[in-house]
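Note that one protein chain is taken out, while the other chains of the complex remain in position.
Letters are used for the chains, namely A, B and C, taken in the order the chains are written, and counting of residues starts over at 1 for each.
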Amino acid sequence: MAGNSFGTLFRLTSFGESHGAAIGGVLDGCPPGIVVDMAFIAGEMARRKPGQSALTTPRKENDTVEFLSGIFEGKTTGTPIGFIIRNADTQSGDYSEIKSVFRPGHADYTYEQKYGTRDYRGGGRSSARETACRVVAGAIAKLLLKHYGITIQAYVKQTGSVKLELAPEQLDLSYTEQTPVRCPHLETAQRMIELIEAVKAEGDSIGGVIQCIITNVPAGLGEPVFDKLHAQLGKAMLSINAAKGFEIGSGFDSVNFKGSELNDVFETTNGKIVTKSNHSGGIQGGISNGMPVYFQVAFKPVSTIMKPQQSINLQGEQTVLTPKGRHDPCVLPRAVPIVESMAALVIADFLLLQKTLQH
Amino acid sequence: MAGNSFGTLFRLTSFGESHGAAIGGVLDGCPPGIVVDMAFIAGEMARRKPGQSALTTPRKENDTVEFLSGIFEGKTTGTPIGFIIRNADTQSGDYSEIKSVFRPGHADYTYEQKYGTRDYRGGGRSSARETACRVVAGAIAKLLLKHYGITIQAYVKQTGSVKLELAPEQLDLSYTEQTPVRCPHLETAQRMIELIEAVKAEGDSIGGVIQCIITNVPAGLGEPVFDKLHAQLGKAMLSINAAKGFEIGSGFDSVNFKGSELNDVFETTNGKIVTKSNHSGGIQGGISNGMPVYFQVAFKPVSTIMKPQQSINLQGEQTVLTPKGRHDPCVLPRAVPIVESMAALVIADFLLLQKTLQH
Amino acid sequence: MAGNSFGTLFRLTSFGESHGAAIGGVLDGCPPGIVVDMAFIAGEMARRKPGQSALTTPRKENDTVEFLSGIFEGKTTGTPIGFIIRNADTQSGDYSEIKSVFRPGHADYTYEQKYGTRDYRGGGRSSARETACRVVAGAIAKLLLKHYGITIQAYVKQTGSVKLELAPEQLDLSYTEQTPVRCPHLETAQRMIELIEAVKAEGDSIGGVIQCIITNVPAGLGEPVFDKLHAQLGKAMLSINAAKGFEIGSGFDSVNFKGSELNDVFETTNGKIVTKSNHSGGIQGGISNGMPVYFQVAFKPVSTIMKPQQSINLQGEQTVLTPKGRHDPCVLPRAVPIVESMAALVIADFLLLQKTLQH
Partner (left out) sequence: MAGNSFGTLFRLTSFGESHGAAIGGVLDGCPPGIVVDMAFIAGEMARRKPGQSALTTPRKENDTVEFLSGIFEGKTTGTPIGFIIRNADTQSGDYSEIKSVFRPGHADYTYEQKYGTRDYRGGGRSSARETACRVVAGAIAKLLLKHYGITIQAYVKQTGSVKLELAPEQLDLSYTEQTPVRCPHLETAQRMIELIEAVKAEGDSIGGVIQCIITNVPAGLGEPVFDKLHAQLGKAMLSINAAKGFEIGSGFDSVNFKGSELNDVFETTNGKIVTKSNHSGGIQGGISNGMPVYFQVAFKPVSTIMKPQQSINLQGEQTVLTPKGRHDPCVLPRAVPIVESMAALVIADFLLLQKTLQH
C-alpha cells in the first residue's frame, strides 16, 4: 500500500499532479462484457468539471478521458482499463509565491514534511484535480451496477446555514441536476445559490453537507469485522478533498434517541423482508439489509480564498499571502458526482467480493 | 481481503465468535524489541471488559489474554504475535428464540443473508466480544507508540442529551478514568451517570459521542490520496460495533464557518511550525501536520433492550421478542479503550509506512 | 504485508514458533457451508507429523488441532477459522549452543540480522514446525475443492540419485501412501528407502524432488499478468522450508525442445477441448486450460546433520558445532502433504477470484 489504490477486487489505482502532463488511472478487476457508454462517462465528467456555472471556479479543465486499454469493441474485456486525462490548461505561470510559502488549510506544508519535496504547481498531487480519475472509474462502476439495478444518487443537503430538512424519500431527486447547486428542492436551491454568491462576492468560501442514497443494494454486502460496508464507505468519502465528516443513517443524530426508538423493526411486506424505519441506513453489523443505504458527508469551506492571509514561508518566517487568480467559493455541487463515484467503487467491490461466497 | 484483517504493515487479523471456544488474533508486522508490558495490557483489557460498574452489563467476560508467539524473553521478536482469549462464561443456554428470530438492530438477519447460515449464539461473530482482540493489539500498538512519545486519549463527550461542551485542551484528561462513565469533567460525568441509570431503569439504551485526541504525532503520517490519515481513522472507528458517525477536527461543524474563519494559520513558535487554530484536527491533505490529531465518533444506543419488541422469524412471520437476560444501557464508557486501540493501530501502521520513504 | 499471510480471498495467516506455547493460524475467506471433516484433517496432519516411520525424525510433535471459531454445527460459517496446535513436546532443554552459534544452512544468522534478535529455541519461527498450520488450512481447502471435483496428489519423484522416470499418468497414485517414502512406484520406493537409511546411518541428509498433479482444474484460473497460476504456485512451493526450485509442466526440460515439439496442440475429444500433449502443465498465459496441472519442486537436504560442522558464534569467532539430538535424514515424504496443502490454498484462492468475473 502506498495510498494510491482503492478497492480490493474492483480496484482503482490513480496518478497525476494538477499541473503535470496528465492525470490518469488503472481500473483493475472490472468484469468483462460491460458496455462502456462513453457518452455517460463524458456526462459524469461534465458534472465534476470546473466552470459549469457562475457558482464554480472559471478555471477550465480539459476533462477528456482517453481510454488506453481494457476495452475492446465497446466492451470491457476483464483486463485492466488504463486511462489518462491531459492537463491542458495548466498555465505554467508564476509559482514563486506558492513555491516558498505554505498556504493555510492546504497540503503544502504536510507534503513538504512527508516527502521532503513537492510539486508545488497548483497543489500538485494534493489538488482536487485527481478526483477526475475517481469519476472516470466511478462511472464504469455505475455501468456495472446498472446490471444489478443499483442506483446511486447524491445531492447537496446543506450549504453553510441553508439546510434542506426533508429526507431523501420526500424528494424528487430528478430535480437535482436542474439547479447549478445540485439541490433537488428548488426553493432551497435558490437560497443556497444566493448564499454562495454572497460568499463569492466577499472572496470567501463556504462548505456544506452532501446526502447520498443508494437503492436496490442487495442484502449481504459488506465484510465484517473491519471492512464493514459503512466503514469502507466512510473511508471512501473521507478520502475526498475537503471532506471532514461522515455519518451512516441517522449518524450523529442517533445520539438523541433511545434504543427502543432507533431500532429498525423488521416486517414482511409483499413477501419481502423490510424494516419499518431505516435509521440504520440499510446496514446492520456492517452488512447491507436490502433497504436503501444512505449517508451524509460534511465538507469544509475550501481553503483557497480571495483575501489576504497570514502564513509562513519555507524558512519559517511570517509572511502574507495575497489573493490571486480564481477560486471556487463552494465545491459542494461539483463534489456530488465524486461522492457518487466513490460510493459506486465501494458497492462494486463488495458486490464482487460477495460472489466469492457462493459455491 | 475477507474483512478480518486491519492495517498494511502493522496488521491485526482477528477471529472468534461470542460463544465459541475462544476469540483471538494475529498481530503481524510489529517491530522487534518492544517490551511487552503485560500489566499494561491487562489494564487495557480491564477498561473494556463488561461488569466494571453498575453502568455496564453484569455479564462476565474472561478477558485473560494468552500470548502464544512472537514474544521472547519479554520482548517482541518481529514475528507474528498470536493470542487467544477463552470464552469462559458462555452460558450455553437457551438460544431457541435468537435462533429463529431476527432481533431488530442486530446483525442476525444480515449475517443470515450474507452467509446463508450463522452462529446465532450470543450474536456470534457480530458480537462486540471481538473488540477485545482490538484492545490487545491496540495495547501493543500503544507500547510501540510510547517509543515515539505519542499518546492517545479518548473520553465520553456526550451521552444522549448530556454533552460536555469544553474542548480537549480545556480539560484535565487524567480525570477520565476516575469516573465509571469515562468523562473527565466530573460534574458532567455525574449527569451522564444519572441519565444512564434512568435509561437502564426503563430497560432502554442510549448512545453518545466519544472524543479522541492524539498528541505528538509527527508531521508526515498518512498516505494520500486514498489512505489519508483521517480516512483510515474514519474506517477504523466506523468498524467498531454501534459506531454511526465520524468527524475529524471541526467535522460537521465546519459547515457553519467560512474559509477565512476555518483556515488554520501557520506560525513559528519557539522555532517550531504550528498552526494558531486547529480546526483541521492536525491534518492537511490527509497528512499529519504535527499538531494534535482529534476526532469524534458517534455511537447509537445498543440494540439490546429490556422491552418487548416486534420482529419476524426465519419464516418471515411476525413475532414478538421478549426481553431477557442482561444488557448494557450505554456502551460508551467501554468503547473508550476500543476507540483508542483502533487509533493506535492506525497511527502505528502509518508510522511504519512513513519509514519506507527515507533512503 | 508482513509475510505471514498467504492468499487474497482464501487467506491463511499463521503464527508460532517451534518451542513457544503454540502455533496456529486464521483462515479467512472460506465460503460457508463446507462440512469440516475432522477425521480427514487429522489424517492430513498425520501425514506431515514427525515420527511416522524409521525414515523420519523420532521427535514427537503434538499435532492435535484445536479449532476455535468459524465452524458451527460441523460446517464453516464464512467467518474466520481460528485454530491452534499446542507445542507439547518442547523439551525446554539445553539451548546454550544454538543460542550463541549460527548453524550452517539454518536461518539463525539471517533472523538475527533481520530482527536483531531471535527465539533460538528449536529454530523459532524458521522451524518447519510452522508448516503444520499450512496443512490444517490446506485440508480445509481440499474439502472446498472436493465440491468441484478437484484433486491434488503429490508424491516423491526423486531422492538423491534415485529417480522415478515415469510420468504421473503412467502411475497408480493410490500406491503413494503405501510406502513410508511416499513414492507410488514400489520398486523405486524401496531403493529410496535404502538410500535414506544409508544416509541416516552416516548422520547425513539428502534432498529430492516432489511431483504434484492437480486434476479437474476448471479452465480460467489464474490472474495475469503478475498473479499467473504457475507464478503463484511457484511462490507457494518456494515458501516451503528447504525448497530450492520449482518448475511447471516440462519446466527446465523445455530448454531441450523446439517450439514445434513443445507446443501443445488443441483438439476436440468427446466434445471437449483438450491438448494432445501437456508440456505446459495445463497452463497457457498464466491461466488454466482444463488439462491436469502438474509441477515439480526441488528440496535441498535438510541442514541438520549428525556430523561435526564448522561455524561461527555471535562474536564472529570460529567454533565447531557438535551434533546432538535427532534429525530427519530426508524430509521429502513429510513434505508431500505440505506441497499438496499449498497447492490447495492456491487453487482455492483462484477459484474464488474467478467467481468475481461473472455478472
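In the analysis below, contacts are C-beta pairs under 8 Å (C-beta built on N, C-alpha and C of every residue); 3 or more make two chains touch, one makes a residue touch a chain.
The model shown is predicted, which means the values in this text are computed figures rather than measured ones.
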- line: Missing-chain contact among C:S18, C:T77, C:Q158 or C:T176 belongs to C:Q158
Query: Hey, which of C:L171, C:A298, C:V336 or C:L351 is the one touching the hidden chain?
result: C:A298
Among B:G16, B:P31, B:P50 or B:G207, the residue in touch with the chain that has been omitted: B:P31
Message: Using the document's definition of touch, tell me which of C:G33, C:G220 or C:P292 contacts the absent chain.
response: C:G220
- line: Given C:N216, C:S239 or C:T322, the residue that touches the chain left out of view is C:S239
Field: subunit B residues that touch the omitted chain in the full complex
entry: 8-9, 29, 31-34, 78, 144, 147, 352-353, 355-359
Statement: For subunit A, residues touching the missing partner are 1-5, 8-9, 11, 13-17, 20-26, 28-29, 32-33, 66-70, 72, 75, 77-82, 84, 114-119, 124-125
Absent chain, residues of subunit C that touch it: 1-6, 8, 14, 102, 104-107, 109-111, 113-115, 125-126, 130, 158-161, 199, 202, 204-209, 219-228, 230-232, 234-236, 238-239, 241, 244-252, 254-260, 262-268, 271, 273, 275, 279-281, 283-290, 298-305, 307, 309-312, 316-318, 353-354, 357
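In the analysis below, only the chains that are shown with their structure count from here on.
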Field: Least step count from subunit A to subunit C, where 1 means the two chains touch
entry: 1
- request: Just give me the whole-number Å value for how far the CA centre of subunit A lies from that of subunit C.
  value: 46
Whole-Å gap between the CA centroids of subunit B and subunit C: 39
Statement: Each of the following residues of subunit A touches two or more other chains, namely 8, 353, 357
